[in-house]
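The structure's right below; bear with me while I get my questions together.
Moving on, here comes chain A:
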Amino acid sequence: MRKVLCTILAGVMTASLLAGCGGGGSDQGNSTKGSSGEAGGSQAINIGINTDVSSLDPHNHNDTASSYATRHIYSNLVRLTDNNEFVGDLAEKWEFVDDMTVEFTLKEGVKFHDGTALTAEDVKYSLESQKESPKVGHLVSMIESVEVKDDTHFIIHMNTPSNALISSLNHSGCAIYSKAHVEKLLADGKKIEDEPMGTGPYKFENWTPGASFTLVKNPDYFDPERAAQNDKLTFKVIPEDSARTIALENGELDLLIDVPFTDAGKIRDNDKLALDEYTSTHVEYFTVNQSKAPFDNVKVRQALSHAINKGDALIASINGEGKVFDNYIGEAAIGYYDVVTKYDYDVEKAKALLEEAGYGDGFTFNCYVSNAKRANSATVIQANLAELGITMNIEQMEASTFYEKTGNSEHDSCIAGWVANAEPDNTYRPLFTSGNAGAGGNRSFYKNPEIDKLVDDAATNSDKAAVQKDYETILKTLSDEAVWVPLYAQTGLIARNADLKGVNPSPIQMHDFYALHY
Partner candidate 1 sequence: MHKYVIKRLIMLIPVVIGVSFLVFFIMSLAPGDTARTILGEDAPIEAIEALNEELGLNDPVLIRYGRYMVGLAHGDLGTSYKSGRSVFTEVMSRFPDTLKLAFWGMIFAVVLSIPIGIISATKQYSLIDSVSMVFALLGVATPNFWLGLMLIIGFSLHLRWFPSGGSEGWKALVLPVITLGTGCMANITRTTRSSMLEVIRQDYIRTAKAKGVGYRSVIYKHALKNALIPVVTVIGLQFGSLLGGAVLTEAVFSWPGVGTYLVNSIKAKDTPAVLGCVIIFSICFSIVNLCVDILYAYIDPRIKSKYK
Partner candidate 2 sequence: MAEHDSKYTLEIKDLEVQFKTVDGVVKAVNGIDLAIEKGKTLGLVGETGAGKTTTALSILRLVPDPPGKITGGTITLEGKDLFSYSEKEMETIRGSQVSMIFQDPMTSLNPVMTVGDQIAEVIQLHEKIDPKEALEKAKAMLEMVGIPGNRGTEYPHQFSGGMKQRVIIAMALVCNPHLLIADEPTTALDVTIQAQVLDLMQKLREKYGTSMLMITHDLGIVAEVCDNVSIMYAGRIVEHGTLEDIFNSTSHPYTEGLFGSLPNIENRNEQLKPIPGLMPDPTDLPPGCAFHPRCKYCKDICKSRVPAVTKLSDTHLVACLAYEEGTGVTLGGGDNE
């Protein structure tokens, strides 16, 4: 009997202790801190993020954290400059032969991390296999085929005219693989993410799921202007807000991307740290479900727009690190035009509008939110509406539940946010077209054939002036009809060691870290 007991106990203990050793063993390089900025020595930069990478395969993720990794390992055909212009990255140049055909020329001498040269075959392989990906395939749905001319020339044939092609090619999902490498991996029964390898400024070193991932400098990177100025990037996953700030304060981090709003002041006040602020493409909004009464009534929606104190919501939910907002697309986004009708905070006006609409006595409805930040906005709105005799019951739930329930039109209202990417169609289409009502992203259930038509036109019209006019009309209409109550736009925040240089924030969260150095 003792024997059995001992065996089992020993087993459990050994397992734990081995686990202990395993953890202890991976203790390498922990003490080399980039923050000390050793002159001439190797520079390792530690970057704090709040969520882990979901995959290191560009075709297998569509999230910001993962793109921090893959965008530095892989390169795309095009990239977005600070001035919101698309320029060639792997591509030397491109030319629209007609609405449906684009001819690309690749840069010469680009090499993968394994030393092999990039060819048009790799591009064809990457884009065509991307079409199969459930996660990022939709980005290239307009691509019919890729025709290889020679090693550096290829033609993209589209199945429909689209303005989104070039901007999509900038997306981290459209990274270019090495065909030979991937085919070999797959033949060996491995996955692409097991050995990520591209043409980017960094090589993949390791990934400890849930903890950190590390990239090291690629000395043979093709673009000397954008070559890494540090030797190593380590991304540390720290989900708890206050812990993330503390890690920066006590030198465990050099750079913090997801700065907790409540700690921004503390970082500003700290001489050893610096806070970089930038305008993002983020909008936070409250919206009602128009498929339900009384929200089908524009007067009610306008009344709500007047009733909500956006300033209070801004303070309560993100500690005031942003500004109150009236537009439907972020200020830094392509496709932003300052043409919207603004509703000021005016309780009397709101009351009058409600009377007019026949809801002077108020009503009761629910508001779905998916995180604590939004629950705080909702709490402010709840108190605001209570003054009008309106009872709003807040229901906070997990994001997945939120998506499902709002997709099924179970909500009366909800609070959500949107970060626009480089392609305006990716914002306007899901949020405001009838076809996307519900699960597609249009949680307002706003259906307006005029808007649908304008969105379609803007997506395909090659006349830039016409596209602008389309979007301006859309914005004007949306705001007149008070489809949303836009609440606020949060300021992008990046905190760093005050001595760290080379921070270059991207409004669409596609930050580049190659220039970081002391």
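Here are some notes:
We take it that contacts are C-beta pairs under 8 Å (C-beta built on N, C-alpha and C of every residue); 3 or more make two chains touch, one makes a residue touch a chain; residues count from 1.
These made the cut because all candidates are chains of the complex that A comes from, given by their letters.
This structure is a prediction, so every number in the text was calculated from the model and none was measured.
Chain contacts in this complex place chain A in touch with candidate 1, from the set 1 or 2. Only residues 1-2, 4-5, 8-9, 12-13, 15-16, 18-20, 22-24, 26-27, 30, 54-55, 60, 62-63, 134-135, 137-138, 141, 191, 193, 208-212, 236-240, 242-243, 246-247, 249-250, 252, 398-401, 403-405, 407-408, 416, 418-419, 421, 426-427, 429-430, 435-436, 439-441 of chain A touch candidate 1 when the two sit together in their complex.
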